[in-house]
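Here the structure comes first, spelled out in structure tokens, and everything after it is commentary.
Note that this complex is displayed minus one protein chain, with the remaining chains in position.
Think of it as A, B and C in the order they're written, each chain with its own count starting at 1.
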């Protein structure tokens, strides 16, 4: 199997409504379901927004896109936003060609994503 | 009809074996046959090579490609080379995607094309 | 999603004029650079096929919604079918002088579909309007 995609959570105490996670590895059909469960495991009911740092994810196939869309739909139901940061060229290409950019807030870095969400957060 | 593509011949007395022409306009289904005849009209039996300056040709469709391939086949029979120069982005794109680059000597300018042919010319 | 009909033009020998219309409207909804060039090349191929193989007359319609710009080219021969969207590489051995048109439509556009109905064939060419590209 393709090595498991490592999930890391990067909680920010000043932003309790925002889950910040990073994916490391290559995301494909063989490890996508595991990653989905791992992400659900770190999301709590307080998390209204999700930031996913993809800067260490050089590959993502259509199964991976499906996971991201499922997370987006879950966060959407909470009235929140899913922001993606650090897309490498191959991910940029697949997002662009599939038109999925329109469903996510795409930012260069996690810090940019936080700034983007800040106006939506309670003071 | 799309305006006729203007053909200009630029003979170089020091290079009697080389026909140098330029195309000006937009080359498509409606004017390609006329242009083909115009080029045949300026080619003489001495011309073993052909240089076509495309720097003033912002558009060329598959009919235009067909004309260029027909000229290439004629020059090929004479053991010569067809060089194209000055491709604008849209022409570059259609040549690249169709793989036709491999059948022509593509050069930035007419001067580069002349330099490319020089070793093949009688001293 | 709101549909915006930008125009319908008969396909005549004035292909340059037709390309001007397409360029104008595509640019207005945010298509630029290579993707605009790709659409222009593909739409012109569909139009010349109407003149050469498709009965000699037809219509090009251009419309868009938020997600995509669509060009529908309808001929009066009705001989093209869904099967003609097949995509094999022309001219990889020797320079094939023919068969680039349909191939280019599939290669250059985000959607390429053919619909045959009532004695007409309709080629549909579509490009996504990606917000990030605007």
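FYI, a contact is a pair of C-beta atoms (placed from the backbone, for glycine too) under 8 Å apart; a residue touches a chain by one contact, two chains touch by 3 or more.
Here the structure is a predicted model, which is why all the values come from computation and not from measurement.
Q: Kindly state which of the options C:30, C:55, C:78 or C:106 is in contact with the chain not pictured.
A: For the chain that is not drawn, the touching residue is C:106.
Q: Pick out the residues on chain B that sit against the missing chain.
A: Output for chain B: 96-97, 99, 101-102, 106.
Q: I need the residue numbers on chain A that touch the omitted chain, in ascending order.
A: Contact residues on chain A toward the absent chain are 1-3, 26, 28-30, 59, 61-63, 65-66, 69-70, 72-73, 89-90, 93-94, 97-100, 103.
Q: Which residues does chain C use to touch the chain missing from this display?
A: Per the touch rule, chain C residues meeting the hidden chain are 1, 67-68, 82-83, 85-89, 92-93, 106-107, 110-113, 126, 128.
Please note the rule applied: only the chains that are shown with their structure count from here on.
Q: Could you draw the chains as nodes, link the ones that touch, and say if you get a line, ring, star, complete or other?
A: Contact map by chain: line.
Q: Can you work out the whole-Å distance between the CA centroids of chain A and chain C?
A: Averaging C-alpha atoms per chain gives centres 36 Å apart.
Q: How many Å are there between the centre of chain B and the centre of chain C, using C-alpha atoms for each centre?
A: 27
Q: Distance between chain A and chain B based on Cα centroids, please, to the nearest Å.
A: Taking the mean C-alpha position of each chain, the two centres sit 51 Å apart.
Q: Quick check on chain B: which residues sit in contact with 2+ other chains?
A: Correct list: empty.
Q: Return the residues of chain C touching two or more other chains; collapse runs of consecutive numbers into ranges.
A: Residues: none.
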